[in-house]
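Take this structure, written in structure tokens, and hold onto it; I'll ask about it next.
Only a single protein chain was left out; the remaining protein chains are all shown in position.
In order of appearance the chains are A, B and C, and numbering begins at 1 in each one.
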Amino acid sequence: MIETRATDDMEPVEDFRARARAFLEATMPPLGDGWNDRSDERRDRERELQALLWQGGFAGICFPKEYGGLGLSQEHQRAFTAESTPYDMPFSLNVPTLGILAATLVEFGTHDQKLRYLPGILRGEELWVQFLSEPSGGSDLAGCLTRADRDGDVFMLNGSKIWSSAAYASDYAMCLARTNWDVPKHRGLTMFIMKIHQPGVTVEQIRQVDGTLEFCQEFFDDVQIPASDVVGEIDDGWTVASRLLVHERLAVGGGSPYTSGASFGHDGSGTDTTILDAAQEAGTTRDPHVRQLLAEAHVRQMVGGQLVKRVTEGMASGALPPPAGSVIKLFGATNVMRRSEIGLEIAGAGVVAWPADSPGVAGDLGRASLSRQGVSLGGGSNEIQRNIIRERLLGRPREAAADRDIPYRDVRRGGSAS
Amino acid sequence: MIETRATDDMEPVEDFRARARAFLEATMPPLGDGWNDRSDERRDRERELQALLWQGGFAGICFPKEYGGLGLSQEHQRAFTAESTPYDMPFSLNVPTLGILAATLVEFGTHDQKLRYLPGILRGEELWVQFLSEPSGGSDLAGCLTRADRDGDVFMLNGSKIWSSAAYASDYAMCLARTNWDVPKHRGLTMFIMKIHQPGVTVEQIRQVDGTLEFCQEFFDDVQIPASDVVGEIDDGWTVASRLLVHERLAVGGGSPYTSGASFGHDGSGTDTTILDAAQEAGTTRDPHVRQLLAEAHVRQMVGGQLVKRVTEGMASGALPPPAGSVIKLFGATNVMRRSEIGLEIAGAGVVAWPADSPGVAGDLGRASLSRQGVSLGGGSNEIQRNIIRERLLGRPREAAADRDIPYRDVRRGGSAS
Amino acid sequence: MELQLSEEQDAFASTTRRFLAAECPTTAVRALEHEAAGFDRAVWAQGAALGGTSLLVPESLGGGCFSEHGLSDLVLAAEEMGRVLAAGPLVPVNVVAEAIAHHGSEEQHQRVLPGLLDGSAVAAWCGPAPVRATRDGESLVLSGRCSTVEAGAQADHLLVTALVDDQPTQVLLPADTPGVLVTPLDGLDLVRRFADIDISATVGPEAVVGAVGDAGPAIEHQGHIACVLQCAETVGAMDRVFEMTLEYLGDRYSFGRPLSSYQALKHRMADDKMHLESCHAIATAAARAVAQGSPDADEVVNAAKVWIGPHATELVQDCIQLHGGIGVTWEHDLHLYLRRVTVNRATYGTPEEHAERIARHLTGVTA
Partner (left out) sequence: MELQLSEEQDAFASTTRRFLAAECPTTAVRALEHEAAGFDRAVWAQGAALGGTSLLVPESLGGGCFSEHGLSDLVLAAEEMGRVLAAGPLVPVNVVAEAIAHHGSEEQHQRVLPGLLDGSAVAAWCGPAPVRATRDGESLVLSGRCSTVEAGAQADHLLVTALVDDQPTQVLLPADTPGVLVTPLDGLDLVRRFADIDISATVGPEAVVGAVGDAGPAIEHQGHIACVLQCAETVGAMDRVFEMTLEYLGDRYSFGRPLSSYQALKHRMADDKMHLESCHAIATAAARAVAQGSPDADEVVNAAKVWIGPHATELVQDCIQLHGGIGVTWEHDLHLYLRRVTVNRATYGTPEEHAERIARHLTGVTA
């Protein structure tokens, strides 16, 4: 469905690969240690890296030509990505900006919207983010309470969103809001393009257990959005949001045609090397029990890699339907949980305490274990992925919902809205 | 609730203990290897052992005096059980006959029923069994399709029951049947005492994966039961069945006042000794990984023992409500599953094949693993225990049921009735 | 299984499936329980005619395959056999045929391959664990035991590993060689037969496969093929069991609702599906790596075994649980699947042994 195959009027893939190789070697800096930073400096650096791709004519390989892309196929993109592995790349622009929001814009945006927004994204000038989750909503994205009230050519938004990645440092958001309260919940939503830094929008960074401040909560107080920034149809925002979520699972899994450069993912339990290093630090690499654990941790990474390959290829070819992306997402999350457990066991007493400011490998594993569930929650919790696998991939009964087919204003919404 | 405390008009517990010790030493054979047999010979042997208890005046310690019991307290029973550990005892009479069926009869039987049936049970002459599960019903015991139609003083039963233990070798059953189809499912059931070996009752033994033929399926073809053999009230059989299930969980967990002698349980994964023997057979007792597994298996048994003690004492004192029994049941079953997995890992290649008819310890572990789920299914599946824990022990919402509050004849009953 | 097959592979898989459905239903497996051989030689020969024993043998020697690498085709057959638990010595016959075809002498080709390819003869692969060998002039004096050899008592030919001057060497023995004592074993699987083989025999140089002392890489490759086929079979069995369970849950009602509507069961099926797909993924990767002779073949094969072994038993046990009481009866086929995956888990190296090999790769040291 998203797969685009190379056609005869395109530059042959191998020619493109050769050009890409030369460009990368000449232009891009080598991959260093900092690629996995979530700092503001790194984010600025990645905007610059994206600009380098743009200037070299290698940004937006699968994006339409008329909006600044190259209009090439996923085979071209894969060739480029394969060639790019030795180099530093704007990895975090892939998710969410390119792989999720730009992808959704390509699919649902008007010609004007695409003309206006896509080139800026491809130049690295604009970071995008999705405003879907709400403080009271949990996994129930369609149970959206943020309201958008129309006043002529303008919508007025009030409410709050949460768990957006780096919204404080981003430029635009796609924001889901309720425009109709008299219809069942999925049918009264609209998706908007929202400029983040404008009057009425307050962004607060949320301190996570691991000390990061990347996730944000936003408060909307009479935020004005022109009707021309509605994505898709009014009251049909759930269609847009659903596809956005498909793009998200694809992009997170590394199967999106719109992302460029290897997809490393952020593995809360540390890499293989970390776990192995901890065993080496503890002097236990010859212990048969530790060896079984090291092997398991490594095998999990290998299996995870093969599963991503199988599922993304299957989705690209149509052999697997889009919900298969949930299999990757769930596997990745369970992998992080189990590998974190292995890490704790191998780190042993090293997780408890360490000389000031030098936690060492064991201390790192201990600290990483604190936020291990993040991967099982963000981008759709494990529970939601399991529902999707069972209901949409295996096609079995939907979970009973007490809010189906009744006007949303009549739905019970419970106690602890925060 | 079931706990009976020693009172001043009873023989002092320590006097009773001394008498019991003398009786046991003089009368009961020492505990041998065969106690865990499920053979017919063993069953006959246990009838004889029960008769010895009866003749010695030690049968039915907590049963009422007027029906052949001793009318003593659970403290007396515990003293007797503690003294009895070196001796062979009628272990399998405890479950289901004494701990489940006789216990239910004590609670719901009429004076006449108790007079007629309890002494025979205490003499070891009558084995009882419950007829609750049905081939089409799974865990939904109240979704009973066996029908009982009244004709004057007699009920005519038609239908089928399944998963009864050793029904072919037993004498009486408590059988749940539907007497009213025009009320919601729990309100149209009646509990009957059924003589098993009578015209119209066909008992078939079911071959299990482990080769045993203990479980049975019964077919009822116009089986006649006099109205005097109704237990509890007509159409109120679910009350009786519910209490029967409480007695079952208690008895299986070793917390019943009506059982005598240590409760060993039947552990599909083999005892500690088996797993340790397998490691010894494989020469791996010094392997640190195997040692972690051996320790885990042993710790699970220790924790299981302490949990049984905590929960049964808590239930006896009223500190924990009856549904707490499900915690023991579920723990025991998950223990069997995990210990079976440990057994497979320690047995290694030894599970594959063996010299004719001598599987050895490793082969035994392999074969035992085949039926390991039996413990997670029999006596209420793990899923049912989890529902009970969540809904009745933690008091949270009941699972939605599509068959509540509608006449049972209108309930969907699905495809694969066998 | 690979999600995308070539047309030829697709046709081969379909033909195999139809053949197995007709000739090898689980009732046939049950009927073979008390047969000494554990498989039907006539059916085996038909399967051989469809390609089941010739895919790893070059066309020039009477074999041939559909795609670039015969192993990529053969795993399709193995997976289909796993789905129905078809009986027959797929692993040993193919491993030995591959070994003889690629390393055997012309005399061995002519003597052994035709029978293996047409299904009239059976070979046993006695594995990497060596018997002792001493030289006696041109001859080798072999002594030792090969334990738990698949199809050991059904085999006409035995491919034995021996240490000659401490160097691995492979020797092909007729099963009726004097001094070879085959003891059939009982076992967990109803039809897969194993035997212990005690060898105390003198063999001439014509028995050696390849060069004396030079068989190390070949033996490792044979082990890889065995594991790849076994993993494919196991994944086929898992796939079928999962399918049966989905059907069962959809058909069956409890408390007035289909079992498949209970969220706790739904989530377990989702986890099982995830594990099933992950097993497909790593099994496929292992087949590809061995077929293509990738440098990481050993690592991927080890990973496949480490992952699939325990997940297979776990998934089948969970499916038994989801079936309720009927799942632990003799009458239901689930235990046949459980037996097969439990045996597969523990043959051709246990998961723990394969994990230890991974640890050696990772740490660079031995335990």
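Couple of notes before you dig in:
Rule of thumb we're sticking to: contacts are C-beta pairs under 8 Å (C-beta built on N, C-alpha and C of every residue); 3 or more make two chains touch, one makes a residue touch a chain.
This structure is a prediction, so every number in the text was calculated from the model and none was measured.
Just so you know, the chain we are not showing touches A, B, C across the whole complex. Of the candidate positions C:Phe194, C:Tyr248 or C:Tyr262, contact with the unshown chain belongs to C:Tyr262. Interface note: of A:Ser133, A:Ser160, A:Ser260 or A:Thr285, the residue touching the hidden chain in the full complex is A:Ser133.
Remark: the residues of chain C touching the chain excluded from display are 262-264, 266-267. Contact residues of chain B toward the unshown chain are 272, 276, 279-280, 285-288, 291-292, 294-296, 298-299, 302-304, 306-307, 309-311, 313-314, 317, 319-320, 324, 327, 330-331, 334, 383, 385-387, 389-391, 393-394, 396-397, 399-400. Although one chain is not shown, part of chain A still touches it, namely residues 133, 137-140, 143, 162-163, 206-209, 211, 215, 289, 337, 341, 344-345, 347-357, 359, 363, 366-367, 369-374, 376-378, 381-383, 386, 399-404, 411-416, 418.
Definition applied: only the chains that are shown with their structure count from here on.
The chain with its CA mean position farthest from that of chain A is B. Rounded to a whole number, the gap between the C-alpha centres of chain A and chain B is 52 angstrom. Mean C-alpha positions place chain B and chain C at a centre distance of 42 Å. Under the contact definition stated at the top, the residues of chain A that touch 2 or more other chains are 287-288, 291-292, 400.
Those residues of chain C in touch with two or more other chains are numbered 258, 352.
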